[in-house]
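Just below is one structure, and these are the notes that go with it.
Only a single protein chain was left out; the remaining protein chains are all shown in position.
On to chain A.
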Amino acid sequence: MNKLIKKIMSLFILAGVTYALYQNFSLMPEYQGLNEGLSSYIIESGLNDTGSLNLITAVLYDYRAFDSLGESTVIFGAVSGIVLILSRKMLPVSSKGLSFIVKRTLGIMTPFIALFGLYVITHGHLTPGGGFQGGVILAAISIIFSIVYGSAFDYRRYSPQTKTALETGGAMIFLGLGLAGIILEGAFLHNLGFLTAETGTLISAGSIPYINIGVGFKVGAGLAIIFYSMIQKTFEEDF
């Protein structure tokens, strides 16, 4: 009986929130077009300011690079918390892995996955993509190692120490480029003017490609650490 009352009250809350949302959105005006100050400026002079063809990357790693630094700090905080909670020992706990056919097939596919991830990272200022997206693709390789070949293989090939070093190295690249901006251009994370080249080439757009590489390694290693910590504990009970 108590449960029934609870359920009915929850349904009332659901109906109320739906009604409130509906009322709110019926008052919502149509989109009025671009913001005159900010968005129009970025669209008009983003290419000249940063040299990056991809304006979203220009926003992320040039105009609002400080935000991206905070964002990668959030990933670092999540990784720290998860490792603190889950892993008391960093020894590998082996899982057997999948069948021979799956192992062979993914052995052929894995280099191409790595290539695609690196392509998405390094072409972040030219095509859709960037450090965060490519980093997630790189983390998929570690997940493939753990599931298909067993977590001991992942431990041997791509040990937690390597992952930690990659994550710290990515953060250091980001911070180092920020400090270089202070020294050379006078503001934290200012785009480095002397690195710019002809627009549309691979190494252009100042420090944006290098920040992309740093963020990519940081995100990839961070997600790999998260997955490794979780799968270690869940497999420990089976063996």
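Things to note:
One rule holds in what follows: a contact is a pair of C-beta atoms (placed from the backbone, for glycine too) under 8 Å apart; a residue touches a chain by one contact, two chains touch by 3 or more; residues count from 1.
Convention: contacts and distances are computed from a predicted model.
Hidden chain, UniProt protein name from the list "Multicomponent Na+:H+ antiporter subunit C", "NitT/TauT family transport system ATP-binding protein", "TonB-dependent receptor" or "ABC transporter permease": "Multicomponent Na+:H+ antiporter subunit C".
Although one chain is not displayed, its contacts with chain A can still be listed: residues 7, 10-11, 13-14, 17-18, 21-22, 25, 28, 30-31, 33-35, 38-39, 42-43, 46-47, 53-56, 58-60, 64, 67-68, 71, 74-75, 77-78, 81-82, 85-86, 127-128, 130, 132, 199-200, 219, 223, 226, 229-230, 233-234.
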